[in-house]
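Pasting in a structure now, in structure tokens, and then I'll have a few things to ask.
Complex shown without one protein chain; remaining protein chains in place.
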Amino acid sequence: MRFGLTEDQLLFGRSLRGFLADRLPLDALRRLAEPGTGFDAELWRGLGELGLHGLLVPEEHGGAGLGMLDAALAAEALGYHAAPAPFAAALVMAVQAFRSAGDAEQQGQWLPRIAEGQARIGLGFAGLAGQTGRAALRLEGGRLSGALDGLMDGGDATHFLAYLPDGRAALIEAGAPGVTATLRRSVDRTRALVDLDLAGAAPVALLQSSNDPLAAARRVRDAGRVMLAADTLGAAQNMLDRAVAYANERVQFGRVIGSFQGVKYMCADMATMLEPCRAMVWYAAYAQDAVPEEAAMVASHAKAHLAEVGREVARLATEVHGGMGFTDLLGLHYQFKRITFDRQVLGGPERCRHDAAVAQGWIAA
Amino acid sequence: MRFGLTEDQLLFGRSLRGFLADRLPLDALRRLAEPGTGFDAELWRGLGELGLHGLLVPEEHGGAGLGMLDAALAAEALGYHAAPAPFAAALVMAVQAFRSAGDAEQQGQWLPRIAEGQARIGLGFAGLAGQTGRAALRLEGGRLSGALDGLMDGGDATHFLAYLPDGRAALIEAGAPGVTATLRRSVDRTRALVDLDLAGAAPVALLQSSNDPLAAARRVRDAGRVMLAADTLGAAQNMLDRAVAYANERVQFGRVIGSFQGVKYMCADMATMLEPCRAMVWYAAYAQDAVPEEAAMVASHAKAHLAEVGREVARLATEVHGGMGFTDLLGLHYQFKRITFDRQVLGGPERCRHDAAVAQGWIAA
Amino acid sequence: MDLTLTPKHRALREEVDAFIAAHRGAAPRPGGGRKRPDRKALDWQALLLEHGYFARTIPREYGGFGAPHDVIELAIIADAFSRAGISPGIHNQGISMLVPTLLEVGTEEQKRRWIGPTIRGEVIWCQGYSEPGSGSDLAAAQTRAAVEDGHFVINGQKIWTSSAHFADMMFLLCRTEPEQPKHAGLSYLLVPMNAPGIEVRPLRTMTGRAEFNETFFTDVRVPVDQIVMGRGQGWHVANVTLKYERLLLGDPNKLQQRFEAIRRMMEQPGAEGSRLLDRAEWRDRLLRLQGEVMAARHHNLRLLTEQAEGVDSGLGRFIVKYHGTMLAHRLASLALDAMGSSGLPYEPQGEAAEDDAATTWQIDYMYDIGLIIGGGSSNIQKNIIGERGLGLPREPKAAAPAGRN
Partner (left out) sequence: MDLTLTPKHRALREEVDAFIAAHRGAAPRPGGGRKRPDRKALDWQALLLEHGYFARTIPREYGGFGAPHDVIELAIIADAFSRAGISPGIHNQGISMLVPTLLEVGTEEQKRRWIGPTIRGEVIWCQGYSEPGSGSDLAAAQTRAAVEDGHFVINGQKIWTSSAHFADMMFLLCRTEPEQPKHAGLSYLLVPMNAPGIEVRPLRTMTGRAEFNETFFTDVRVPVDQIVMGRGQGWHVANVTLKYERLLLGDPNKLQQRFEAIRRMMEQPGAEGSRLLDRAEWRDRLLRLQGEVMAARHHNLRLLTEQAEGVDSGLGRFIVKYHGTMLAHRLASLALDAMGSSGLPYEPQGEAAEDDAATTWQIDYMYDIGLIIGGGSSNIQKNIIGERGLGLPREPKAAAPAGRN
């Protein structure tokens, strides 16, 4: 009966951050980010060894059966270190999709493969999540045609889960006939988008067993939004930590710059904005599992609020670093761009707040 | 061919500010503001001697025949000193109403009386200006009935100009049968509002000669908005000036507080916001006379932008004064409340920006 | 993270609801704290204390209910009273600031003497911190207390002493060791307001009401044992009190209540028949604030949990006042905007009668600025956040000090 993390969760977060700090010193991050696919086989394997692949997969399907809050802690750590690894879509939203709309056979077939790290699923919505870009898919006679832009975790994905306008989702193999997947390197070189062009592609699974496919799809969207909020929390915390460290060390006008109120207040403003976000993200993640009546509202609010705070922290932390913050030298920009990416996918703040109003019944969808 | 004030205008502004500084030391302002009517006979007379009553009234009707920019300079000075005197409605909007919708006879009858300071006209719109409160008037058989809340410059007014939903305006004598005028002291004790209840009151004039009564009414509204923007400019400048003076004199932690970046940057932020507003207000006023195609847009933008900047300056300048700013002792709150009033009448920022969008043809009215 | 309710919690919730249903007729209006509690408020307070709905975790020997600390229990009780719109008991500076201070650093004798009467609402306290020359720079206090025959003899002047005109006692920060450096020369005394030599003069604020006072001390005598901790330790004690003041001033439950009031207002059809909630630019503004209030509330639950578990929240606590008061200002700003010109009429009713909605919001809007300034201005808060929360260096001492120090 408490609002906070368990010992296990603290330990999990610490060990994941330790692993990432070890694996992703700046030169390694630079090298891994260069191709812009958002994927590195070795890092992926290492994360699998830490149990990340099957984090949310139920134990009966070979996973750890943990909850959304654990996943949010992982997302935060990945954001903190700007890790080029599929996660929000491939390991959270995809699992959520199978759990909320897959039948027993589909779950039995695919969840173990996700948990083993063999299936890496890129995922994309149409208008449901406020994504811009092409979103015109049709399923006719068991074949999928049309275009869907901006699938998340699409770089080096083995499969794509493409949502139809009615909330059903089709799972497609990456190399199958009729599937053209175009990698779009994003401004955040640690995560890529994929544009899909489909010409009569045959899905290997169709998730439609839910009574209310749109509601199931929204739960997947909400899980993704919480992960992006957590990712921004981590990235922004990283930028704040580095700004404080820099302000404690850089000397100008004969003084450490952190002793100037101008710089000190920038750091204080960042901390004041960011610190309450931590509890907000925890609750938003927890609610996905435990408070269904609030889940949609808090997920959208967390995504929107973290996007707003993240943008301010990204700017202020860069400002504190002066010209060095604007260079490539310190690598601070990896987190800056991570925050940019998190904001622009799955609906920006205006769209998320709109969805929060809908979830509260203030307005119609 | 220049963007700036003329020597005459600079002189006019200076002499008006000098007069007000002389007439309204804090104890006098306190005394005059106490009743909350927004009117003092002696101050009114003094302003008349400076030519304020007939500022906008054409020379053939006994006025000075000056323009909206001159009026804006007057509004700025009145706001700077928080002068308890009718102006925006009584001496600007009312004159504009007669000039844009009154026939020759009405102009000949009323404009001279305004210029002589005999007719002091309170004025109110319905939805056209985004005012909240009751606004249900009907004119039947030459008699006006219903209710209209929140008339500006209504305290001690001799007449009321009440706008009908169709853009026509009825001039009513304050004491006439069927007219109940309830003075509402506003949070800004230097200006009052009046709620009108009318039961078959007989107008002494009906302004309807314009081809497009709504367009004429909007011009009156726009003139009012520019005056309120100018009033806020003056009030905010006063608060900034006093904050800077206080920061230069108050000692804490062994230093003049203005030497702390924390306080200095508050002042710098205020100046950075406020300084460009000056040119914006000048242009908005000038455009009312000289650039008809932009007049509505810039009036609404100026009102909205000054309201946003004014609120920030009001808070920051009070903060710079610390606890003293929150007391009644320094009288800083007169300008604070002036800014509050300016924002809340004739449409807040959201409404004004909406009107600016309409004026540009972005959306329908 | 475990917010599911145990059967014991469910039982508590039912019990509180039943209590409210049975006794709501006896409850005074919520709010207050700016006047002396009347008979009705005192009776209500006694009833709440008896049931453990107030001072629930304060030990029985000091007049509390003596229950173990349980964040969810506290949340259930607060939520029930808030939902029902019923007064959750008296909140004032004595209860919210002095009582936790004594619990933390008072002697056993002081706890037994003062906590009970204070939480019962019988003893009202005011705060003697700021002086005309030392607002933000509290440690520069010049009010002096010299020791003479077993008494402190106090001379000087305090400002911003809210409720001094009806308070029984003051907790006073004053200089007892003038030969010591600034911070080390202060002591924290408990002073009866009826002592000879105290004069209270009302101080009118921008709201038009006298919410504060100036308090003058001329040879005011207080026994030497009326001190919290030792001589020269006043700065330490004052900071304990300030810690609780920061939490009080950033209270997220107040933010939530205010948000709900604005939401209700925007759900009402306006003069033109449409609801502001249906206009996307207004709705978006409200939603943005909702998200921020939500973050503040969850943050508060985290802090309460940490407090219950004896974890030092550090930064998490330091930000609360600055964050909460700025957010309150933005909420009040939206309320004024939503009312538009209808929100301008202003007739404060003094302490006796109820203010109308427009006047109340205008007062809140102005008072919020006062709260941004009071209890340590935003700049002071940012110093604390930056220095104590983030470990940034202090402002260096000036080589050539200007004026007094």
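Residue numbering begins at 1 within each chain, and the chains themselves are lettered A, B and C in the order written.
We take it that a residue touches a chain if its C-beta (ideal position, glycine included) is under 8 Å from a C-beta of that chain, and two chains touch if they have at least 3 such contacts.
Remember, predicted model here, so these are calculated numbers, not experimental data.
K.L.:
Looking at the whole complex, which visible chains does the left-out chain touch?
P.N.:
A, B, C
K.L.:
Determine which one of A:Q9, A:T37, A:Q106 or A:S186 touches the chain that has been left out.
P.N.:
The missing chain is touched by A:S186.
K.L.:
Touching the left-out chain: which of A:G127, A:G142 or A:P292?
P.N.:
Of the candidates A:G127, A:G142 or A:P292, A:G127 is in touch with the missing chain.
K.L.:
Determine and list the chain B residues touching the chain excluded from the picture.
P.N.:
Residue positions of chain B that touch the missing chain: 1-6, 9, 69, 244, 247-248, 255-256, 258-259, 261, 263-265, 267-269, 271-273, 275-280, 282-283, 286, 290-291, 298, 301-302, 304-305, 308, 349-350, 353-354, 356-357, 362-363.
K.L.:
Over the whole complex, note the residues of chain A touching the chain we left out.
P.N.:
Residue positions of chain A that touch the missing chain: 127, 130-135, 149-150, 184-188, 193, 251-257, 259-260, 262-263, 311, 315, 318-319, 322-329, 332-333, 336-337, 340-341, 343-351, 353-354.
K.L.:
Touching the absent chain: which residues on chain C qualify?
P.N.:
For chain C, the residues touching the absent chain are 279-281, 283-284, 393, 396-402.
Here, only the chains that are shown with their structure count from here on.
K.L.:
CA centre of chain A versus CA centre of chain B: separation in Å?
P.N.:
The separation of the two C-alpha centroids amounts to 51 Å.
K.L.:
Where the CA atoms of chain B average out and where those of chain C average out, how many Å apart are those spots?
P.N.:
The separation of the two C-alpha centroids amounts to 39 Å.
K.L.:
Which residues of chain A are in contact with two or more other chains?
P.N.:
Within chain A, the residues that touch at least two other chains are 261, 265.
K.L.:
If I count partner chains per residue in chain C, which residues reach a count of at least 2?
P.N.:
379, 382-383, 395
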